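Heads up: the structure comes next, in C-alpha cells.
Removed from the display is one protein chain of the complex; every other protein chain stays in position.
As written, the chain order gives the labels A and B, with residue 1 at the start of each chain.
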Amino acid sequence: MSRPVRFNVNTVPANTKDHISIADMPPGQTGEGFFATKLSDAVGLARKNSMWPLPFATSCCGIEFMATMASHYDLARFGAERLGFSPRQCDLLMVMGTIAKKMGPILKQVYLQMAEPRWVMAVGACASSGGIFDSYSVLQGIDQIIPVDVYVPGCPPRPEGILDGFMRIQDLVGEESIRRRNGEQYKELMQSYGIK
Amino acid sequence: MNNEYIKQRLIEHFGDGASHFEEPYEMLTFETPKDSNLKVLQFLFDDPELRFQFLTDLTAVHYPNQKGRELAVVYHLHNLVDNIRIRFKVFTDIEKPEIFTATKIYSSANWMERETYDFYGIIFVGHPNLKRILNVDEMNYFPMRKEYPLEDQTRIDKDDAMFGR
Partner (left out) sequence: MTEQHIKLPEGSIEKATTTLNLGPTHPATHGVFQNILELDGERIVSAEQTVGYIHRAFEKIAERRPLYQITPLTDRLNYCSSPINNMGWHLVCEKLLRIKTPKRVDYMRVIIMELARISDHLICTSVVGVDSGAFTGFLYVMQYRELIYEIYEEICGSRLTTNMGRIGGFERNFNSIVFEKLEKFLREYPAVLREFENLFTRNRIFMDRTIGTGGISADRALNYGFTGPNLRATGVDYDVRVHSPYSSYEDFDFEIPVGKTGDNYDRFLVRNQEMWQSLKIIEQAYKKVQAFKGADAEIYHADVPEYFLPKKSDVYTKMEALIWHFKIVMGETEIPPGEVYHSVEGGNGELGFYLITDGGRAPYRLHFRRPCFIYYQAYSELTKGGMLSDAVITMSSLNLIAGEMDA
C-alpha cells in the first residue's frame, strides 16, 4: 500500500510557464548531427554537474551541512549526490568548521592526497579566517595552509549560503581552462604553500 | 543531612585539616592541605552517611598574587542519594605543583587531571598517563596561567591598532 502523502495535501498545479530554465549550451558551432565547441567548455560542463565533494566537517557548520544534504535544501540536485570520504576519489574539499592548529597537518595531508583537478571551499567564518576564536590554538583561516577557491562567510552560513558557494564553485569549474594546472601562475601558487 | 552536619563531621575527623569553611550560594566550600586531598576524598567516599561518590568536576584556578598558594585545584563532589554538593580546594605553590591523583578513587578524574595539567602545569603524582590532552603535544607552556596572552603571538598579519591592543 502506498504511503499517504502528508505534505502538500491541497496541491496547486505547478505554474511552470516562465519558470523552467534550460541549461544553456556553451557557445559553439552547431550543424546537422554535430556540435563543435571548445574542449574546456565541454569538459567543464561535465565536471561541474557531477562534482564529488568531500565534507571535512569539524564543528557547527557541519550540522548546517547535514541540513543542506537533507531533503529540505537538497545538495544532490546540483550533482553532488555522492559524498565521498576518501580524498583519492573526490574533487571538492569542503572545509566546514574550525580548524585548530592540531588539525592543520591533517587537513594538509588530506588536501595533498586529492588528485588534480581539485577545488577547495571554506565554509563558515572559522574556516575562512578563524571566526570568533582569536586564540592561540585556532588556525586563523585555512588559507594559511592550503589554497582556497571559494569562501562562504557566516556563522554558520545558512544552507542557501552553502548552496550559493557551491554554485560559485560550479562557475569556476565550468570556466576553467584545460591548461590552468600546468601553467606558471598555478605553479607559483603551489610553491607559496610549500606543495610540490 | 545538611551543610552544618557535614562541616561538623569533617572537623571531627580532620581537625585542622579542614579549614576555611564558607558557603557561597549555599554550597559548602572548604580547604585542605595538599597532602591530605586523597584522605579527604576517601573519607567522603567511604563514609556510610556522607557518601560523596560522584566526582562532578575537577579543575584549577590560578591566583598569581597569592605567593606560595598560586594554584588551586578545585574538586566538586555530589552525593546523589541525598542530593548535596560540596566543593573543596587544595592550594599549591607554583614552583612545585605536585598533587596526588584521584584516579584510584574516581575513574573520571583521569582526563580531568590531564586537562588541568595541560592548562596549568599541575603534576598529578601517580597518574597513569599524564600528558597533554587538548593542546598540541609540542607546546612548551601552560596557556591558562594568567601571564600568557590569549592570542597567537606569531601572527604577522594582524594590525594591533585596528584591534584595540
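What we mean here is this: a contact is a pair of C-beta atoms (placed from the backbone, for glycine too) under 8 Å apart; a residue touches a chain by one contact, two chains touch by 3 or more.
The shown structure was predicted, so the numbers you read here are calculated from the model rather than taken from an experiment.
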From A:55, A:141 or A:165, residue that would touch the chain that is not displayed: A:55
Residue among B:41, B:99, B:112 or B:130 touching the omitted chain: B:112
Residue in contact with the excluded chain [from B:1, B:38 or B:61]: B:61
Where the missing chain touches chain A, by residue: 6, 55-60, 62-67, 70-72, 85, 97-98, 100, 102-103, 106, 110, 132-138, 155-156, 158
Contact set of chain B toward the excluded chain (per top definition): 24-25, 27, 29, 53-57, 59, 61-62, 74, 76, 80, 83, 85, 87, 106-108, 110-112, 115, 119, 132-136, 143-144, 150
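Keep this in mind: only the chains that are shown with their structure count from here on.
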Intercentroid distance (Cα basis), chain B paired with chain A, Å: 46
Chain A residues within the chain B interface of the complex: 101-102, 134-137, 140
List of chain B residues in touch with chain A within their complex: 134-136, 143, 148-153, 155
